[in-house]
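Sharing a structure, written as structure tokens. Questions coming.
In this view, the complex is presented without one of its protein chains, the others remaining in place.
Order as written gives the chain letters A and B; numbering starts at 1 within each chain.
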Amino acid sequence: MNLETIKTKSAEGVLFAEIDAPPMNLIGPELVRDFVSLIEHAESDPDIKVVVFRSTDPDFFISHVDVTRVSEYRNEAARLAGELSIGLLFRHLSQSRLISIAQIEGRARGAGSEFVLACDMRFAARGAAVFSQIEAAFGALPGAGGVQHLAPLVGRGRALEIMLSAEDYDADTAERYGWINRALPPLELADFVTALAHRIARFPAAGLAAIKDRVNAACLAPIEDFRRDSDLFGESLRHEEAGRRIRRALEHGFQTRDAELSLAPLLGSLDQ
Amino acid sequence: MNLETIKTKSAEGVLFAEIDAPPMNLIGPELVRDFVSLIEHAESDPDIKVVVFRSTDPDFFISHVDVTRVSEYRNEAARLAGELSIGLLFRHLSQSRLISIAQIEGRARGAGSEFVLACDMRFAARGAAVFSQIEAAFGALPGAGGVQHLAPLVGRGRALEIMLSAEDYDADTAERYGWINRALPPLELADFVTALAHRIARFPAAGLAAIKDRVNAACLAPIEDFRRDSDLFGESLRHEEAGRRIRRALEHGFQTRDAELSLAPLLGSLDQ
Partner (left out) sequence: MNLETIKTKSAEGVLFAEIDAPPMNLIGPELVRDFVSLIEHAESDPDIKVVVFRSTDPDFFISHVDVTRVSEYRNEAARLAGELSIGLLFRHLSQSRLISIAQIEGRARGAGSEFVLACDMRFAARGAAVFSQIEAAFGALPGAGGVQHLAPLVGRGRALEIMLSAEDYDADTAERYGWINRALPPLELADFVTALAHRIARFPAAGLAAIKDRVNAACLAPIEDFRRDSDLFGESLRHEEAGRRIRRALEHGFQTRDAELSLAPLLGSLDQ
């Protein structure tokens, strides 16, 4: 594998994939291209049973998509998903025989949240990790699977609150809501995830695959619903008001590290 | 709007609707008529994006239906729902483009709980709010959407516990179960809800509508199931034993403020 934005190492059936796309792990064409290569590589290697996703940047897991490069990253996603949609790429991961675990120390907003929702499990650093679906602030809806994952995970009321408010949620609230599996003390998080990954990798592959298949059959939404959300997201961004709000956000620091550390107030003032 | 039992004020895209139907906010024909008028009015005003429901009575949000006036309030519901069912009226609100938030300081039992379940979000005062589905004590089932909302929100086991026990649940337990979004300190509740409502109202209407549509498509039960529960509720009240228990309850203070402050013991002794 020749990856620009993801560092990898593997040990005993577990592939550790560290996202490393400075300045803040935006989802652009490079990161999507590397996700595609990584998933294809791991799926073709029968020795790899589990993939752990984490970030080299303690403040940002994945900030969100780079709003200035939507069509570019969509083109990269199509290489694996067959369609211009990172939602379908992420759903490929949900359906893969690979067991995926997200270890989240920093921010995971927009499609960053949707990426961890597509993973099989999510563990986050208490007091440090931040989750948000930011799309409503621009007049859009989450287009990469957020609706399809959050509705069954957290229920109608909390799913609407999360997506209509575009607010930041800390790890404890995300755990209480069911957005993530568990919030853990930051100093225990990596060891917990590593031990869990290695434990799972010692179990027979056939059973892991059967469990994942049956759970997906029971509660993973049909691909048509992911595709519909992806299409609606694209349409919503073509509205004049969405363009206006994106420009205003960029003028006020959106997609810079400083503003992204605490994004909720900026998102709440784009009508002014 | 000319409302008898709801006080309204609106500001910056948010309509605040305060239920004011003394002595304890029973659901009778007047309150249902006012709900219908309020929803019709708000839906026809493009400036209103969010409706916040709260109560002027700190002890009672909505106590439950007035069991002596079932056919009267059902007739009022039919004006908007097209059918003799407050469950279908409440579901209209769930499907409306209006974003609805319930701010619950006091008791919300029976159809009062079902009303807040039909709202898009529910926030309650810790140590003060009380939730209950009381129908089993009379030999009935929740007929205004309780089954259809609680089953996906809290899961099979807790939904059965809530509805089979007819017990009172405090705000913290209701939060842990997923019945409500969140329990908050009583002194922070109003400010939290007001800020959330105004934040949402500053976002473009098209995105809010798209999010609500897609979430409803993912997890709001079909109208047939609400209709079926409503019909079964009507049938169950026609049983002799239901009539006997309702009479006994009324003799022991049901539908008086004093008894309604702590209703669970009374409901547990109607067989005697």
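Assume contacts are C-beta pairs under 8 Å (C-beta built on N, C-alpha and C of every residue); 3 or more make two chains touch, one makes a residue touch a chain.
Only a predicted model underlies this, so the values are computations on that prediction, with no experimental measurement involved.
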Of B:Arg54, B:Arg158 or B:Arg182, the residue in touch with the unshown chain:
B:Arg158
Which of these touches the unseen chain: A:Val36, A:Val51, A:Ile180 or A:Leu232?
A:Ile180
Given B:Glu30, B:Glu76, B:Glu114 or B:Glu167, the correct residue touching the omitted chain is B:Glu167
Pick out which of A:Ile6, A:Leu26, A:Ala108 or A:Met121 touches the chain that's been left out of the picture.
A:Met121
Considering the entire assembly, which residues of chain A contact the chain that has been omitted?
99, 119-122, 149, 152-154, 175-176, 178, 180-181, 196, 199-200, 202-204, 206-208, 210-212, 214-220
Could I get the residues of chain B that touch the absent chain, sorted low to high?
135-142, 147-148, 151-152, 155-161, 163-167, 176, 178, 221, 225, 228-229, 232, 236, 239, 241-242, 245, 268-271
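To be clear about the criterion, only the chains that are shown with their structure count from here on.
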Would you mind pulling out the distance in Å between where the CA atoms of chain A average out and where those of chain B do?
35
